[in-house]
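Removed: one protein chain of the complex. Kept in place: all other protein chains.
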Amino acid sequence: MIKRTSHRAPPLLLWGAALCAAIAAIPLVYLVIRIGGAGAADIWAILTRLRTWETVATSVGLATVVVIACLLISYPTALLLTRTKLPLRRLWFTTVALPLAVPSYVAAYAWVALIPGMNGFWAAALILTMVSFPYVLLPLLISLRSADIGLEQVARSLGNKPVAAFFATTFRQSVPAAAAGSLLVALYVLSDFGAVALLRVDAFTRVIYTSYRASFDRTNAAVLAGMLVLLAVILISLERKARGRSLRFRADKGVASSRLPKALTPVLSALSSLWFVAIATISLAIPVISLLIRLGEGTRRPLDWAELLGAVANTAWVSALGAVIAVLLALPIAALASRFRSRSASTIESVSYSGLALPGVVIGLSLVFLSINTVPFLYQSFVLLAFAYAVLFLPKSLGASRTALENVPPALGQVAQTLGYKPLRAWLYTSGRISWPGIAAGGLLVMLTAMKELPATLMLRPTGFDTLATELWSRTELAAFGAAAPYALALIVLAAIPSFALSRGFLTNSKETMVNA
Amino acid sequence: MKAISIQDLSSGYGGDPVIRDISFDLEEKELLAILGPSGSGKTTLLKTIAGFLPAQSGLIKLDSQVVSSPQKIVPPEKRNIGLVPQEGSLFPHLDVSANISFGIRRNPKKTQRVAELLEIIDMKEYAHARPQELSGGQQQRVALARALAPTPKLILLDEPFTAMDTSLRAQMRRDIRNILTLTATTAIMVTHDQEEALATADQLAIMQDGRLIAFGTPHELYEKPASKDVASSLGEVNAIPATVESEHSVNTELGTFVARIMGDAVLGQHGIVLVRPEALTIEETDSPNAKITGSVFHGHDSTVTVSTNSGMVLKVRESQQHDRVLGTLCAVKVLREGIFLK
Partner (left out) sequence: MSLPRPGSTILTAVASIALLLPVLAACSSDTSSSDTGSSTESAESAELVVYSGRSEELVGPLFEEFTAATGVTVNARFGDSAELAAQMLEEGDRSPAQIYFSQDAGALGAVEELLATLPESVTSLVPEQYRATNDTWTGVTGRARVIAYDPQSVLADQVPQSVFELTDEKWRGQVAIAPTNASFQAFVTAMRVTQGDDVTQEWLTGLVNNDVQTYEKNGLILDAVDSGQVQLGLINHYYWYEKAAEVGEDNMRAQVAFMAPKDPGSLVNVAGVGILKGAAENSAAIEFVQWLLSPGTQEWFVNNTYEYPLVEGVASAEGLPKLGSLAGPDIALAQLADLPGTLNMLQDVGLL
C-alpha cells in the first residue's frame, strides 16, 4: 500500500482537531478582541515608534543568535553521542535533557549572583542557549539515531568523502528535526521575560510587560503582543518550509540498521569528554553552585519545610494534570497532521503553534477574561490553571506526538482494520500504541515547562495555592535572595525528574523502532 | 458461489476515477493475480475491494452480498477480508504469536489456531520471536498467518514478494501458494512481475491505465492474447506485420506460416502476427533474412536480437548454447503457430 490512506481526512478527525486547535487559540481570540478595542491612531502610533522596532530587532537578533548557538552545540554533541564510542556515553545520554530543568530566570539570577557585572545581549545569549539547547539536541538525537545509514554508504560509493557524504544524506534527513527544535527555541527566546529583564537586555517582551504593568491599558499591550504573534507565524512558516513536504521514508528493510560506533583516538576522546564536561558545567553546575552559595549565606527567616514541601506537591500535581490535558488536546491535531497534508490540516497545526510565542502575561489575562465571563465557577481553580498550562504548552506535545506518529506506516492501521478493529480502535492499537513513547516524551516536556511557568500561574492560581515558581518569585521581589535559593534549588531538582525520564527514554527506546519502512 | 464479483466498478481518490469499468468474478479457493505496471491502478483496485475507498460507480459483491456500491460501503473491519501489505507490516511491539492472534483475540480457541498457523507456515520455533529478529521472508509468512487467522473469505496480497531476493522469491511463491491451498483461501494478489503472475495464479487479470484489458487463466492469456498489450504484459513478444493468406496462415517478411486468425479477418487483411521469441529459431542459410545484432545470456537460455532486412527488430530465444557472433547473417524461421490480430 502506498503511504497515504486517502487524500481526504475523515471529517470526525478534522473537526476534532479543529476544536482542539481552537481551544489552543483562545489567547489569540482575546488578543483580537482587545486589539479591536484599540483605535487606529493608537495602533499606528505604536507601530511607528522607532523604539518598538529597536526592541523587536534586539529580540529577533537574540533569537537568531541563540538558535545558531544551539545548532552549533547540538550537532557535534548529537554526533558524538550516536556515532562514536564516547567514554561515559550512557552517562552523558541520561543527562542531555537536564538543562531543561533550569528556568531561564533562575539561571540568569544564579549567574548574576556569581558575576555581578554580568549583563547585556551576549550574556543573555549565553544563558538562554545553555538552558534551551536540549530542545534542538533531543530531536536531533532521534533523527540521527534512526537515519538510514545506507544512504550515506551509497554516497560514499559514489565518490564522496565521508564528511561530504554525511552532509549530502544524513544531515539533510536531520533538517526537519533540527528545524522543529529551532522553532521551539526561537519562540522561547521571543517570549522570555525573566532572563532578559534580569540581564538588562532591551528586548521586545520588556516593552510588552511595561505596557501591561504600568499603563493598565490592555489595548496597547495587546497590539504589541499581536506583533509577537505575527513574528511567531513567520517563524512557523519558515519551519514548515524547512520540514519540507516529504513524508518519512526509509529504504532499508529488515532489522534496524546496525551502526558501528566509531572508536575515538585518545586525544579525541579526551577532547570530546571535555566538551561534554564544559557543557554540563556551564548549563548545570555553575547555576546550581551559585544557588548553593546563596543558600549558604543564610537568610533572616528560617526555611519553612512545610511550605516548601507543599509548594513541591502543588507544582508536581498541577503540572502533571496540565501535561495530561495538553497531550489529549494535541493528539487529534497530531494524528491529523501526521497523515494528511491538506491545507486545512496545516492551518489547524499552525494555529496551535502560535500561542507559544505569547508571553505568559497575555495567556494569563486572556484566560482570566474568558473564564470569568464564560465559566466563572472555574475561575481561579486548580483545573483552570492546569488548563492554562495545556494551552500554553500544547505545541510541545504536538511536535513530539506528530513526529512519533509520522514514523508509523498507515499500513499498520489498515491491517488492524481488516482484522476486525473499528478505525479508532485500530489506530489506538497500532499507531497510538507504537508512538506511545514519543507521545509520553511530549507530555514530560510539557510537565517540565509547566513547573517553571510564572506569570500565568500568578494570575490564575487558586488564592493561597503556591507553586515553587511563585514562591521563588515572591522572595526575589524582596531582594531576599538567600530565602529564594532553596526554592530555586527545589525547582531544579523537581524538574530534573521529568528531564531525566526524557533522557532515559532515548536510551531504551531503540528496540521499538520500526521493523521495516 | 462466486467468492467475489465485481461489476463495472469505478473508483478513485475523490476526483476523477483512477480505475474504470472493472468487471470480473472469482470462484472460491482460486488465486487471482492482478498484473500491471505502476500507475495502472492495481493498488487502487485492491483498496476498493478492501473497503478503504468507496465505489464511485458499479458494485462489489462478496458471497453475493453487496459490500460496495455508490450508495453503500461496508467498512473494512466488517468485510472479513485479510490484508498482507507490501512489506508485511508486522506490529513491532508484539511478538510473532501476538501478531498472528491480533485479529482473533476474543476467540476462545485462539491459542490453538495460532499453533495451527505456526505449523502451516513452518515457524513453530519462532512463536515468541520479535519481528525485528526475522528475515523478510519470515516476516511475510507471519503476515500471511496473521491475515489467515480469522479465516477470512478473501485475502489481498499487495506485491508480497517485491521486497525479496530473487532466489528466495521462487521458494516463497511456492510456500505461499501451498499455504493458501492448504487453508482453502480465496486470494487476490497484486504484482508487476509477469513470471510471478504466470506461475502462481489460477486466474489472471491484466490492468493498464486503470482498466482491465484481459481476464482469464494464465494459459489462455498467454496463448491467445486479445491484443499486443496483453501479450507483451506477459512476456516478450514479436509483433510482425502480416497479411492473411488463408484460413490458417499468414504471409510475412519471414515467409508464410501457420497462424490462428483472431476475430473475423478476411483474406488479404493486413495486421500483425504475434510470435513469441521461443517460437522463432535461427538457422544458417544461403538466403539470409536477418542479421544478428545482439545476444543476452540467461543461463538456461539466451535471447538473441536480430534485425531483419527491412530493419525490423526481433527477439529469438534459444535454449542451446550457440556462440552468436554479431553481424552474422542468418535466417529466422517460425516454429510454431502465431496469433494474427487485425
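Just so it is clear, A and B label the chains in written order, and each chain counts residues from 1 on its own.
Here, a residue touches a chain if its C-beta (ideal position, glycine included) is under 8 Å from a C-beta of that chain, and two chains touch if they have at least 3 such contacts.
Every value quoted in this text rests on a predicted model; they were computed, and no experiment measured them.
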item	value
Displayed chains contacting the withheld chain	A
Options A:Leu144, A:Ala440 or A:Ala469, residue touching the unrepresented chain	A:Ala440
Touching the absent chain when the full complex is considered, from A:Tyr75, A:Phe93, A:Phe167 or A:Tyr379	A:Tyr379
Positions on chain A where the hidden chain makes contact	49, 51, 116-117, 197-198, 200, 206-207, 209-210, 212-218, 297, 299-301, 307, 310, 313-314, 317-318, 320-321, 324-325, 328, 361, 364-365, 368-369, 372-373, 376-377, 379-383, 386, 425, 428-429, 432-433, 436-437, 440, 455, 458-459, 462-466, 470, 474-480, 482-483, 501, 504-505, 508-509
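We adopt the following convention: only the chains that are shown with their structure count from here on.
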item	value
Between chain A and chain B, centroid-to-centroid distance (C-alpha), Å	51
Residues of chain B that touch chain A when the two form their complex	13-14, 43, 46-47, 50, 52-53, 75-83, 85-93, 102-103, 131-133, 135-136, 139, 143, 146-147, 149-150, 152, 156, 158, 163
Residues of chain A touching chain B in the complex	1-2, 5-8, 253-256, 409, 411-412, 414-423, 426, 430, 433-434, 511-517
